[in-house]
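Presenting chain A:
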Amino acid sequence: MNNFLEIKNLSIAFPGNHLVNTLNNFNLKLEKNGSLGIVGESGSGKTLSMLALTRLLPKQAIVSSGSIDFLNHNLSEIDNLNFYRNFSGKKISMIFQEPMTALNPVYTIGRQLMHTYMYHNKVGKKEAHHKSLEMLSSVKLSDNLERMKQYPHQLSGGQRQRVMIAMALINNPSLLIADEPTTALDVTVQKEIINLIQELKEKFGMALIFISHDLGVVSQVSKNIIVMKRGDIIETGKTYNVLNKPKKLYTKTLISCLKNLNTKRKKNQRQKNNKIIEVKNLSKIYKLPSKLFSAKKIINAVNDINFSVYEGETLSIIGESGSGKSTVAKMLNGLLTPDRGEILISNKDVNKLDTNERAEMIQPVFQDPYSTLNPNHTIGYIIARPLILNKPFLFDELRNLVLKTMDLVGLDKGFYYRFPNQLSGGQRQRVAIARAIILEPKILICDEPTSSLDVTIQEQILQLLKNLKQKLGITIILISHDISVVKYLSERILVMLDGEIVETGDTISTLQNPKKEYTKKLMSAVYEI
Partner candidate 1 sequence: MRIFKIFILTILLFSFSPYQAFADKSDDTLVIAFSREITNLDYHYGTKTEYLILGDMIDDSLFYVENENLTYAPSLASDFNVVDDVTLDVNLRQGVKFHDGSEMTSDDVVYTYNFIVTNEKNRRHKKLVSWLKSIEKTGKYSVRFNLNSPYANLFNDLYRIKIRKNGIMGTDGNWDDNAQATSLNGLGPYKVVSFDPGVEVVLERNENYFGGPKGNPAIKNLIIRSIPDMGTQQAELMSGGIHWMYNVKKDVGEAMAKTGKADYQIGPSLRIGFLVLDAGGYSGEGNPITKLDVRRAMNHAINRESIAKNLIGGPAKAIHTACNPVVFGCFQDVMKYDYNPEKAKSLLASAGYPNGFDLDLWSYRDKEAAQAMADDLGKVGIKINLRHGKLAGLNKARKERQIRAYFGTWGSSASPDTATISNIHWRDPNKGDRNLSGDPKVNELMLGAEQTLDIDERKILYAEGLKLIAEQAYWVPLWSYSEGVLSSKDINFKQDADGYPRIWNITWN
Partner candidate 2 sequence: MLRFIAGRLIVVIAVAITLSFITFFLLNYAIDPAQAVAGEEALFEEIEQVRIQYGFDRPILERYFEWASGVMRGNFGESYYWNKSVYLLVLERAPETITLALMSVSVTIIIAIPLGILAALNPNSIIDRFALGIAVAAQAVPNFWLGLLMIILFALTFPIFPVSGDKTYFHFVLPAIVLGASSVPPVMRLMRTGLLDVVDSDYIRTARSNGFYGWNLTINHSMRNAVLPVVSVLAVQLGHKFGGSVITESVFAINGLGRLALESILGTDIPTVQILVFIFAFMFLIFNLFADILNAYLDPRLRK
């Protein structure tokens, strides 16, 4: 009972799963002002344990065993009313992943902050207003009087997350739980938010539990670490010890995956191959339709860019969301028509290509494994469809070709008659790759092919892409915001910001010695172990 926070043997189950616990014998100890990181892939139960602590578990969840001691209270003996009044928001605060949706869109920032303060402290509006302003400045927001009158949608993602932090800290909690607070933010903003959290932790003297899927980030923030997988704690201990002397296989794989991705590779010798793609003065403008109260908006998604891709190389286009990289990818694929400029693939304008001709030339792999496959088609049909459409007279050979390709991407034959919903994310992404390569195209455009996947799966998919490139000699254009993925796979990179190319060059040298301010910022935001 001397601990600040101790969770013992916490197990949580959901009905309908034959009592398979989604969280199994979870234990945790945290001292006052301490810091703890919980790492795990999606479904590992890392968030669930904290939701149980803050009593935010989904309704159908059943806590089947366990006890929680916090500040010398046995929380299981405290009824909900008491808990809401005296603990949540007051002693324990939580910040969440999605700053876009975590603030109420119909109330001003000021109202939300003030309400939270007034609710736990019997104070007047004036004082609450004053306190809110103070909190906003402590999370380093400016123009705070104006800010108070603004609505969440008027702020950027980083600003919203700051407001969330201000709201969480407004009642001086002794424990802050941060659930993936930076995952949804741009790389450059991530760093700022993490620094802010660390700074405020010291300033307010509170304990911090930091939940993340990113081992790098967690190792940066917390002294202790818990590694979780499928509801079980795999390993726990001091961060340094766990990282350097992992005891369990899973932790080892996790670390090696990260390290693999980050291995410093030798500078590639550029083979002087032919230009396979030439992009000239490419521009794309989006016109957002005028809505009530707002006039038409014009966005220069891609602004007059030029670049070339050589046969057999892997080129990465890197940039944050909104930089125009996906627009470029879609235009390369002919899925969007450029407003100006042209794209030549093997000296032919991609928009003037016959669709079948184009299909045999260039194929895409998309980000989201859940929407990339038509849920009504079987895997076999999905992979065979490019052949059916482009080479209609294959008949018997068709099945063999499909099976061969499935084998190539590491899919079991048994999946032939399955439906997408029966597959895991990684398997779906393999199907998507199989569909893309079955026509043996010259170019593969991978738009964030791994960013929705867990780290271990991510590594496997990247490995697959690498192998395919070697076996088939395919040219790959990789779109990503993740420096480590880029480093792992590509020979050349192209940094984009606001629709323009900021920097381009050889991967290793560019990343090691970035010339432009923006590239530097990007690089500094990467956490390494």
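The candidate set was assembled so that all candidates are chains of the complex that A comes from, given by their letters.
Simple rule for what comes next: a residue touches a chain if its C-beta (ideal position, glycine included) is under 8 Å from a C-beta of that chain, and two chains touch if they have at least 3 such contacts; residues count from 1.
Note that this is a predicted model, so its numbers are computed, not measured.
The contact partner of chain A in this complex, picked from the candidates 1 or 2, is 2.
On chain A, the positions that touch candidate 2 within their shared complex are 54-56, 80-81, 84-85, 87-90, 93-94, 96, 98, 101-108, 115-116, 119-120, 151, 153, 164, 167-168, 171, 290-295.
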